[in-house]
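Every protein chain of the complex appears in place save one, which is left out.
For clarity, chains are labelled A and B in written order, and residue numbers in each chain start from 1.
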Amino acid sequence: MKGIAKGLGVTMKHMFAPKVTSAYPDVPIDMPDRFRGVQYFEPDLCIVCNQCVRICPTDCITLTGKPNPDPLKKNKVIDTFNVNFEICILCDLCTEVCPTEAIVMTNNFELAAYSRDELYKDKEWLYANNTHIRSENSTNLSPAAKGGKDNGSER
Amino acid sequence: MAIRTEQLLLNVGPQHPSTHGVFRIVVTIDGETIVNATPVMGYLHRGTEKLAEQLTYTQIIPYTDRMDYVSAMTNNYVLCHTVEKLMQLEVPERAEFLRLIVMELQRIASHLVWWGTYLLDIGAMSPFLYAFRDRERIIHLFNELCGARLTYFYMRIGGVKWDAPEGWLDRVRAFVPTMRAQMAQYDALVSGNEIFLARMKGIGTYDAQTAIAYGLSGANLRCTGVPYDVRTHHPYSLYDRFSFRVPIAHSGDCYARYCVRIAEIHESLNILEQALDVVPDGPIMGKVPRVVRPPEGEVTASIESPRGEIGCTIVSKGKDRPYRLKFRRPSFVNLQILPKLLIGESMTNLVTILGAIDIVVGEVDG
Partner (left out) sequence: MSMFVSAMTTAAVMMGITLGFVTYAIYAERKVLGWMQLRIGPNRVGPWGLLQTVADVLKLLLKEDIVPHKADRTMFLLAPIVAFVPSFTVIAALPFSEHLLLADITIGLLYVLAVSSISTLGIVLGGWASNNKYALLGGMRAAAQMISYEVPLLLSVVPVVMLAGSLRLGDIVQEQAGGFWHWYIVPQFFAFGVFLIASVAELNRTPFDLPEAESELVAGYHVEYSGFRFAFFMLAEYMYVFAMAAMTTVLFLGGWHAPHPALDVVPGVVWFVLKFVGVVFFLFWIRATLPRLRVDQLMGFAWTVLLPIALLDIVVTAIVQSIIR
């Protein structure tokens, strides 16, 4: 009986304790800066080096490049860039290796959709996903990208 | 004339509230008494070990997150640790400290999940929410540290991905006394409750010999009085630097397993307290070649996960991917004793016994 009475005391105390639930989705949940959410992709920065495709453990990035429209430049530019969020596990490896921070993580995590097709995100969608961009991303920055660019500016 | 009775074949699971995921037990019952039980597993089999043969070592780590999804940090660690052992890599001290801290936090979080869900199985609803509230604190700490709430992918071969953010270690330090106070509440709510004791005492009993014969580990072994804990018997990481007890119990029943796990939370808190005071500064990543390519050879390492001894064997042919990779998954091994324990018990005890083994189906099925 004593144990039960003690237990009743605990639940009664919790009845008046502050509640710990959050009012999501009425109040959005702020994730800490390092949170790995849906990626933001900036086509202009991408050098089509294919490193992200090679590192991705689930093979969910597909990209194609095309010759630079500017005839003076010899490099390639990105043509299509798709991430399949059906299988992306948001592991962070693509953003970790990208030498130019063309692909970076954001803190957005709402991906629910009614159809699987909607989870197939293309370059435009990823470019438009430009809020809450994470401040630290690549650990593989090329020396050229290290100078000048301030990545945290959008936050 | 006697009433004709018949045995009933009952499928418990794969969709059943108390099988903790997609696990199935085919039981034959006579009234409410189980006369036969056959566990059926594999509904969550994803072939992690086979997939790993096609992935580079770094790419395998996120897959280990998903094996025992309640305790991703220890899974990360066992893989990294095994590869490091094979390559004889030095891990910087600070990285090793961070690993140890997150592993102990993970142990607490995992035991809290067990505590909550186990009591839910037994029929008490509130403990589940209390436990998850406290686990949420740990998850939030992890989220700040590595940006994920469940599949952390925090450890890398040769170190960790992130250094602790500003003030993070202090927040962990503040967490320790909070958690201790919560534990007192938990004890008041549950540990002395007569109904609860009546449900657990003397249920699912086995002795040390049986436990060893079945290869049980973790709390399932220690509840029979065998003080085997990889952390003290084959120290890895920095566990030899700290003093802590390996909690044991002697009765070998569900209640003993309960007590062992609760005591383990306290010990983890002790370890955390000691570790937080001596975290050195320094790099968080060792000198690791850009492409991890261990030498040819075979290596096995094991550590203490919240569920028992988790081991990893790698056969390397000198490539950047393993030739063969095998995990010793404690949930799977511990589950083997289930049919033996179930025979002769009632349907209600099925839930009590299965819950006390503490399985995570992701790990059972691999």
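The rule we apply is simple: contacts are C-beta pairs under 8 Å (C-beta built on N, C-alpha and C of every residue); 3 or more make two chains touch, one makes a residue touch a chain.
What you see is a predicted model, and the numbers here were worked out from it, not measured in a lab.
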Visible chains in contact with the missing one: A, B
Full-complex touch with the removed chain, picking from B:S191, B:T205, B:T313 or B:T348, is B:T348
Among B:R66, B:R94 or B:R199, residue touching the chain not depicted: B:R199
Using the document's definition of touch, tell me which of B:V22, B:L120, B:C259 or B:A356 contacts the absent chain. B:L120
Have a look at B:L8, B:L150 or B:A174 and name the one touching the chain we're not showing. B:L8
Residue-wise, where is subunit A in contact with the chain that is not depicted? 4, 7-8, 10-12, 14-21
For subunit B, the residues touching the chain missing from this view: 8, 10, 16-18, 32, 119-126, 129-130, 133, 189, 193, 195-196, 198-199, 346-351
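Keep this in mind: only the chains that are shown with their structure count from here on.
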CA centroid of subunit A to CA centroid of subunit B, Å: 29
In their shared complex, subunit A is touched by residues of subunit B numbered 55, 58-60, 62-63, 66, 126, 130, 133, 136, 140, 143-148, 151, 153, 161-162, 165, 185, 188-197
Under the stated contact criterion, what part of subunit A meets subunit B in this complex? 1-4, 6-7, 9-11, 14, 20, 31-36, 55, 57, 89-93, 96, 105, 134
